[in-house]
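Left out: one protein chain. Kept in place: all the others.
Coming up: subunit A.
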Amino acid sequence: MTFSLGKANFIPQVLRIKNFNMKFTSLIMIFFSHLLLQTPFIVMGDRRLIESTCKATPSYNLCLSTLMSNPKSTNGDISDLGLIMVGATKSKATRAIQHIKSLYMSHPELRHSLNECAQMYMAVVRADVPSAIQALDGGQPKFAEDGMADTAVETQACERSFNGRGQKSPLTQMNKDIENIANVARAIIRMLL
């Protein structure tokens, strides 16, 4: 049987060096210089991937700022970029639930709608996001797309809860933000299909 995926395999390589101290130091120095020399290429190559990926999403700037602010994007492939975006969606949805809870006490007249919205965002955090992450990790992007598509729909359903009762939604901007980021995540995931 073949395989091992452990990075532990590097250790035996190092073990084979007989004269530790001297050869090891020079090895470290070679690595350092390699790293320094390679750095501009790493940054350039990945920046290009991030830019071209974001160009194919409905919100270029949102995509760019979200990815660039996450260090994992520097070495990521498209699946990793997707995971970052799904993570960002989860963060926003989690904060949404907190925000809704805070409004619940101060706006008793909106309680029914707020309650519905909380349910919807809990569905996002408990079902959609874990499903998308599981799918991206497992190499089954088609299921990840379903999760992010649903997230966008939940934000719209939340708006509708207020509108349907003839109320002004206090969550419009927040819902829009999350809809946008979910759509960006979805667009990135589509690139894997």
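We adopt the following convention: a residue touches a chain if its C-beta (ideal position, glycine included) is under 8 Å from a C-beta of that chain, and two chains touch if they have at least 3 such contacts; residues count from 1.
Keep this in mind: contacts and distances are computed from a predicted model.
Enquirer: Not counting the visible chains, the remaining one has a UniProt entry; which protein name from "beta-fructofuranosidase", "Transcription initiation factor IIB", "Carbonic anhydrase" or "Ribosome biogenesis protein BOP1" does it give?
Expert: "beta-fructofuranosidase"
Enquirer: Looking beyond the chains shown, say which of A:L64, A:M85, A:L103 or A:M120 touches the absent one.
Expert: The one listed residue touching the chain not shown is A:M120.
Enquirer: In the whole complex, what residues of subunit A lie against the chain that is missing from view?
Expert: Within subunit A, the residues touching the omitted chain are 1-12, 14-15, 20-21, 24, 27-28, 31-32, 34-35, 38, 41-42, 49, 52-53, 58, 72, 74-75, 77-80, 83, 87, 90, 120, 123, 126-128, 130-131, 133-140, 142-143, 145-147, 149-150, 152-154, 156-157, 159-160, 164, 183, 186, 191-193.
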